[in-house]
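All protein chains but one are shown at their positions in the complex.
Letters A and B name the chains as they come in the text, with residue numbers starting at 1 for each one.
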Amino acid sequence: MVSERVIRNLKSEFRTSALAKLGLVLVVGVVLVAVFAPFVAPHNPTAQNLGESQLPPLGFTETKETTTSEMEDGEVVTRTVQERVEADAAHPLGTDGLGRDMLSRVVYGARTSLAVGVLGTLFAALVGVPVGLIAGYYRGKLDDGLMRFADVSLAFPSLVLAIALIGLWGRVAVPVPDPFVVAGLVSDMPERFTLPGTVIIVVGLVNWVWFARIARGEALSLRDQEYVKASRALGASHGRVIRRHVLPNAITPIIVLGTVQVAAIILLESSLSFLGFSGTTLSWGFDIAQGRDYISSGQWWIATVPGLAIMLSVIGVNLLGDWLRDALDPGIEGEGGV
Amino acid sequence: MSDSSAPTEASAGDHATRRRGAPDGHADDVLRVRDLSTRFFTEEGQVNAVESVDFSVRDGEVFGIVGESGSGKSVTALSLIDLIDSPGRITGGEVWYRDADLADEFRGDRPDAVDGEFVDTRRLPEGVRRSLRGPAFSTVFQDPMSSLNPSVTVGEQIAEAVEVQRRARANPRRTRSRTQGYGLGRLLVDAAVPNRSFTSESSHARAVELLEQVGIPDPADRAEEYPHQFSGGMLQRAMIAQALAGEPDVLVADEPTTALDVTIQAQILNLLRDLQEEQDTSVVLITHDLGVIARMCNRVGVMYAGRIVERGTLSDVFDDPVHPYTRGLLGSIPDLDDPAPRLNPIEGNVPSLLDEEMGDRCYFADRCPKAMTDCLQPIPEYGVDPGTEGHAARCVLAEREYADGDALPADHFARNAGVRDDD
Partner (left out) sequence: MSLGRFAIKRTLQGIGVVWGVITVVFALRFVTPGSPINAVAPLDADQETRRAIAAELGLDQPLYVQYGQYLFDLIQGDMGFSYVRGQAVTPLVASKIPATVELAVAATVVAIVLSIPLGVISATRRNQPVDYGATLFSLFGISTPNFWLGIMMILILAVEFGVFKTSGRSVDVGDVVLSTVGPEPFLDTLLGWLSYITLPAIALGTYFTALITRLTRSGMLDELGKPYVRATRAKGLPETLVRYKHALRNTLTPVVTVLGLQLGTLIGGAVITEAVFSWPGLGTLVIRSINLRDWPLLQGSLIVIGVSFVLVNILVDMVYAYLDPRVAYE
């Protein structure tokens, strides 16, 4: 399964590759931020404060326009007031249109992205790997059926299929109590974290085919290996052969694909929440959609900051994936897109 | 000789003047390789794949280089034609090639690269060196299936080799530029315009002729096929046809039969032999198979750990081997006449060619049944057997007899395992 050779390859590749180190730093950073979000975030990410809205990030000054309309002498009078807004050290990345702290929103957004990325990938793997292994191992009608189904399901772009399914099924959000807040370790933070349930199920459902394809390919090449035949001849059951021989050998490409998939699903999730097909408002894609309305009036950071967060985390995961691929060399390249 | 670095007909075995002359220089030499070293600079360290190799090849002869895998014989072949890829590099030595025209051309500009009719290709500009591929040196590689492009027809690939030389003859100067007058612009135009391509009708016709010459039936039809439609033997014939396209002076055949079935091997060797006699080409034949050497070669060099440890005419080397390694190799051929055939492989492993692990001694000493204390000294220069035609060996036994008293203890290397020899 994970042999010493694998570990040695991983280490030597890691030593020689600066990019692999950067990837690990980024991923570990994002994971820590996401897990300990209540401690990292300086403010409650959902707390609105209209008095402090549209504050620029540190080091920038912006002109804020406020338009007020009043009835005066039976006529509507519109006044536009321009004021210079200085950055506030309490909000290092500025605030959004409703005065919510951008840094805190980015920190909490990491939770959503990672939760969907990891759980969606796990779900896809849990469905895809067994189906692929069984199809590749037994061949026959089952295999034909799977491959035809895979062909059909690839004909729908993940994003299109995902928004269609979410549109049909509705957006189910699962509130999960935040253990740190429940335990009383932090206050003033959201008590519940909203897990976008439909999104996780749907991204899993639209991406399981990639896992099935990889697992099937591995099973196909392994089923004719002498040692697999030998253990069958010795009376091992099919189930045992798949568990003991086929799965362990297929695990390396599955892990590499899994990494690629986490990156792809983070991007997919951000696209879905950008289009409004998510169950939570604490998401990078959602914030970019919000910030989009402000770019023509000068509040560039509201859309920019969450996008940078997506980019850095996906770069991290991709670098990690490159490291695994180069070290483990499972022979897959560029499969498993959004 | 006016130039001290030029190859001379130095008297064989004269150590003092050896560096000034080509080893066993002979009037018929077409190629004199001297002191050639090729190293690979890998992450694990520096690999001395070819170390101070000396040999020469005469007009119309087959010169064999034999050795175990990992002895550096293929790297020697690639070094001759200047096809060492990174992380490898030819780090030293001279490859003197006889070409009167080329010598005249460079006598003025590069006097150090010219001597008589010989030019040292190592000292020529890269473009000129490249232009020698085809008309001067040409190669038959080990595995024809991986040495031909799978997605281009066999005929087209041979026609390319013909076309290169056709264009070179038409415009020799241009051949030496980096793109050889065929840049990206030309390629794009040729790709875009129907009926235009690098190769011409006449080179395709010549390719078919060449295929016929190497004994491929229905050559016109086969030329339109792709490598995967050929059998291994047929493909090696096609490869030979491609190598002959430039009418080379020296054909380097790197393990030409290793990837083939035994029955096909003989056919390919016969073909090579016939073509070589017909066209009077010189052949450098690289192989690990002593049977092939015995059948094909006039003279032979035995390689071990990146060095040619013994060389001479076939009969001198085979009948009267000096180096214990050569004896060991010859001993490892099963004798068919022996009622109880035994294989006598040489005990031990091929040595590491990593620079730091090599030490400065005879690399064969740890496997040598006749290792003596002298063998822990740096390896001697070629000791030439007088009265022979340049039969020489780099072994202390070339100069003196084996003496039991000087023998290394049997466990010398076992005891010093892990300790570097030069410590």
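Criterion: a contact is a pair of C-beta atoms (placed from the backbone, for glycine too) under 8 Å apart; a residue touches a chain by one contact, two chains touch by 3 or more.
Keep in mind it's a predicted model, so treat the numbers as computed, not measured.
For the chain missing from the display, the contacting residue among A:K21, A:R79 or A:R292 is A:R292, taking the whole complex into account. For the options B:A49, B:I90 or B:V164, the residue in contact with the chain missing from this view is B:V164. Among A:V85, A:I134, A:A212 or A:L319, only A:L319 touches the chain left out of the display. The omitted chain makes contact with chain B at the following residues, 78, 81, 83, 85, 130-131, 133-135, 138-139, 141, 143, 146-152, 157, 160-161, 164-165, 168, 178-184, 186-187, 198, 226, 228-229, 239, 242-243, 245-246. Interface residues of chain A facing the missing partner chain: 19, 148-149, 151-160, 163-164, 167-170, 263, 267, 270-271, 274-275, 285, 288, 291-292, 295-296, 300, 303-304, 306-307, 310-311, 314-315, 318-319, 333-335, 337-338.
Going forward, only the chains that are shown with their structure count from here on.
Centre to centre, using the average C-alpha position, chain A and chain B are separated by 56 Å.
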